[in-house]
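Excluded from the complex is one protein chain; the other protein chains are retained at their positions.
Up next is chain A:
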Amino acid sequence: MNLHLPDFAPVLPELTVMLMACAILVIDLFLPQERRHITYGLTQFTLLGGVALILVLATPDPRITFGGSYVADPLSDLLKSAVLLISAVVFLYARPYLQARELYKGEFYVLGLFGVLGMMVMISAHSLLTLYLGLELLALSLYALVAFNRDASAASESAMKYFVLGSIASGMLLYGMSLLYGITGSLNLTGVAAGIVAGLTSPDLNLALVFALAFVVVGIGFKLGAVPFHMWIPDVYHGAPTPVALFISAAPKIAGFAIAIRLLVDGLAPLQESWSGMLLVLAVLSLAIGNVVAIAQTNIKRMFAYSTIAHIGFVVMGLMVGNEQGYAAGMFYVLVYALMSAGGFGMIMLLSRKGFEADNLEDFKGLNDRSPWFAFVMLLLMFSMAGIPPTVGFYAKLAVLQSVIQADLIWLALFAVILSVIGAFYYLRVVKFMYFDKPVDDAPLTGSGDFNVVLSLNGLAMIALGLFPGVLMSLTAAVR
């Protein structure tokens, strides 16, 4: 029997994260509560070490290993680094919140790391099977994290909702994948694409392929949170502990974008005409519902949830265009979005303290009187989310709109601009609260040194990337 080992070098980042997660799980068992910071430190070390490994191992050529289940290419290198870095920021923001609420436990970090591993697997998937398993790994970790504060009934309720809806969506995706496998005879994404090209010649197969595609798009739409598969987002953001809502809102959207690219662009490229139409509907509905419903929210976590839906509308619009320019614009948008979302939730955590969740819009009233600097940071974040120059949010929207206009969809670009202007209202309302209203609560802001520094950097990144958008834009254009 000849046994040849697969090439292990490309999967080293995943292996490291997995082994470290297992090691942290065991080490944490033997740590007393007052030395929990060791768990935290090891987690951050793992995430940053993963980024370093990815950068060291990066090569311009795609490397496929493990019998075609795994691919490492510039796209996966960029998105995986982004996921790891954003997750490191998320864990940093989460720490003071968890410490104040007796949620500072090792399992938070272990489950978080396994979620990160799931995202890395999704981003590097080159077969339907790996993609699905990565998705489930992420989803399972997230369900548990949402219910992490098990004494809060809102958290358990939203976890249950998320679990049931998520399972249905996974089932849909799996059903679409099994049809694709049946039709093309391959699990490998290259093989699927080849099988589709061969199958497109006969009309009855064409119909079956579009049928399978519809299930796949439903699955992706749910994971990204595009309308009409968005119902879980507001409830989960609202019910989950704020650090978990932050975790869900940031990095998994990057992973969701990655599976959309892998499945639709790498695997189902021959069906591009069909999925463009489906994505167009998702994009239009997401923009409309996200921006309009957000206006009615008084809870800032729910407002961020609808704002996420609106942002996802832009990301899907970039995908929908179906050319390299559109994918690059979508990727730029999703990376910028993850950064903005991290900062926004970071601000909520800065204002909240033991026994007090600053999750109402009212809680931001008069922030300028309490801390001019953090009011300014929030102003930058809000401007960026609204897409006001010179912040980076403007360039993200501009790049997507440019690609849409070049695809001769002027009406769609106009529609997106009008709804963004409507959406700007609720971002600017927060700014108005901060600068022109009297504070309702005068408690000093909590926040340790590293928290404040990173949050400030996060806010400043909005303007820095806005002044030099070319840095990130050239990166996203290069990998696509």
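Here is the rule we use: contacts are C-beta pairs under 8 Å (C-beta built on N, C-alpha and C of every residue); 3 or more make two chains touch, one makes a residue touch a chain; residues count from 1.
Following the convention adopted for this analysis, contacts and distances are computed from a predicted model.
A.B. asks: Can you pick, from "Aspartyl/glutamyl-tRNA(Asn/Gln) amidotransferase subunit B", "NADH-quinone oxidoreductase subunit J", "Imidazole glycerol phosphate synthase subunit HisH" or "3-isopropylmalate dehydratase small subunit", the UniProt name of the chain not shown?
C.D. replies: In UniProt, the chain excluded from the picture bears the name "NADH-quinone oxidoreductase subunit J".
A.B. asks: Using the touch definition up top, pick the residue from A:A23, A:A154, A:L207 or A:A443 that touches the left-out chain.
C.D. replies: A:L207
A.B. asks: Of A:L12, A:L129, A:A152 or A:L174, which residue touches the hidden chain?
C.D. replies: Result: among the candidates, A:L129 touches the missing chain.
A.B. asks: Give the residue, chosen from A:L140, A:L165, A:A269 or A:A464, that touches the chain omitted from the document.
C.D. replies: A:L140
A.B. asks: Which residue from A:M20, A:L117, A:V218 or A:M278 sits in contact with the chain not drawn here?
C.D. replies: Once the missing chain is taken into account, the touching residue is A:L117.
A.B. asks: Touch as defined at the start, partner being the missing chain; which of A:H37, A:R150, A:K354 or A:K432 qualifies?
C.D. replies: Only one of A:H37, A:R150, A:K354 or A:K432 touches the chain omitted from view, namely A:R150.
A.B. asks: Across the whole complex, list the residues on chain A that are touched by the chain not included here.
C.D. replies: Spelled out for chain A, the touching residues are 3, 6, 11, 18, 22, 25, 66-67, 69-70, 105, 107, 110-111, 114, 117, 121, 127, 129-130, 133-134, 136-137, 140-141, 143-144, 147-148, 150, 179, 182-185, 195, 199, 204-205, 207-208, 211.
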